[in-house]
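Shown below is the structure under consideration.
For this depiction, one protein chain was excluded, whereas all remaining protein chains were kept in their positions.
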């Protein structure tokens, strides 16, 4: 019997990652990666207690050894299983500072979190995704982008260089692995996401923040696209966002 | 009782437009616009005989009078009704020629079809879309783009200038009408679409053409996004497409 | 004896066009095109009285017949002469209005001025530029872009669709005529230009407007690039401009 397909979400906190995990858990067992177990435990519990299957692994995606160790555990749990979907949603790496006050460590943090984190995640998931080209939906690797993926604003050199690097990676992977049947996408969040951390951000208009469940719906939709119609890049923003 | 919402698709032939019409007809009565009645008649019939409601109006979207006359007929059919979705999918305007052999008429054709056509369609549909902001899904105006929306290739100055103009229009409308609750999107087809006209195009790989039904699924998905998460631009291509 | 090379500048008023004409007049006789003779007469006089050679022709670049008639006069003046440089700097076409108040005529004006104007100018100048591939500097065709060449802002659908169309045209021509030795460039003005018409615009900082003479220096520099190093697109902005 063929091993059952599963999904992996990196960057699971109480916001977007949780919504994505919940959504994909309706179809697949889901592995939740986050540095801090407190981030994924409530969601894993919630999924498990509502008929789904999920477990978390404490992982620092910017650290290749941590990622390797996580995927060894995953291999034990899902031996030879194809990966149906992998979502890189790691936050972190956001520093906002006048350039001359930025330390090397702070500058590099954007890349560590996004560029290198994305690399480690892609390196670990692509061999498993390639096993899944016969599944109902083409195996899918989705990267979460931001306004800073397209624009290097003043004071944002660290985060923007990380997000630009992640976008370069995603393009390169889409061009290499698309023809092998893996759907690689890059979704740009151009706005504040409505998560616990942004509760205090108030806007003049209602509905001015991106809804994380609706982000998850978009990721799921991309996942269901057939290989004839791979969507690569989509920008999402609240209706009142200035851009 | 409130008037029932409907949808309009411009550029209905036996390919993408037909698939979009079929898809939206599952939820709304659909008006089909095309210059040639032979283009929409079979689809209208098919929709009507399978439980939906559709009718066509012979319309040249590049001609403001023709568009005005079409929307007068629509107003009679759907008095005061909100427009749930409007899709501008007009083809035409594609000329491929060395620049010095291009006549003024041929150059302008790309703009007439795409830029001016898009303007006329937006001008007629936006007042009706604005009536629909209380509907289940935010009222949606989708423009079909192409590779030539982003790249002016040699010999394609006519079509590319039309598609660039259409993209400018769509951006401007997204920025003006998004805050009013209308979802404006621009979807880029980066590949050959699998329609009767492209039957003879053969590729080394299977599934090398964009599937029109899957394009329609994407348009429908964009339509269902809430106003917190308006997707603006998405590029679609077959998995083996070089880009 | 070989005919002497000359230059043509379209869109000569008291601002950028005049500066470009003055600059190129140091090397070539210059033909000045503008609808209104009052626009080019003072500059022609100034150039002629300071050792250069210039004359103007009343031309509407959006009207192919007007352009044709202008280039017949040019052919009489410079029979068989190669064209060293052609600059398309036509302004006009700028309408700023809520979309639903925009008439078809107003919307199309952006394209007429920019897209079609650029086409007519390119059609007339390219055969003459192709004669100039043996000159000291590769023959050069430069188009003046604007912020609206890259961004369709709310209320700017007319101008942006014209400027997007012009950019598409310039890309297509660069790809077709570059290999034939003609240097095609597109220069984006991202800021207010310091010309008589913008005198009243006041900014907090000094030097907050683009200097037209410095724009002319940039155009001249692009003209002097060898064919090994054709610069295609450059964005210019005042140091304090937000972008």
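Chains here go by letter, A, B and C, matching the order in which they are written, and residues are numbered from 1 within each.
We take it that a contact is a pair of C-beta atoms (placed from the backbone, for glycine too) under 8 Å apart; a residue touches a chain by one contact, two chains touch by 3 or more.
Treat the numbers as computed from the prediction; the structure is a model and nothing was measured.
Please provide the labels of all shown chains that the missing chain touches.
It touches the following shown chains in the full complex: A, C.
Can you work out which residue in C:53, C:130 or C:236 touches the chain that's missing from view?
With C:53, C:130 or C:236 as choices, the missing chain is touched by C:236.
Which residues does chain A use to touch the chain missing from this display?
64, 98-100, 102, 104, 107-108, 111, 115-116, 119-120, 122-123, 126-127, 148, 151-157, 160-173, 175-177
Applying the definition given at the start, please give the residues of chain C touching the unseen chain.
Against the missing chain, chain C presents residues 138, 175, 178-179, 181, 183, 194, 205, 207-211, 214-215, 217-218, 221, 225-241, 243.
The rule we apply is simple: only the chains that are shown with their structure count from here on.
How many links in the shortest chain of touching chains run from chain A to chain C?
Minimum step count, chain A to chain C: 2.
What is the distance in Å between the mean C-alpha positions of chain A and chain C?
Averaging C-alpha atoms per chain gives centres 46 Å apart.
If you average the CA atoms of chain A and of chain B, how far apart do the two points sit, in angstrom?
31
So which stretches of chain C touch two or more other chains?
Correct list: empty.
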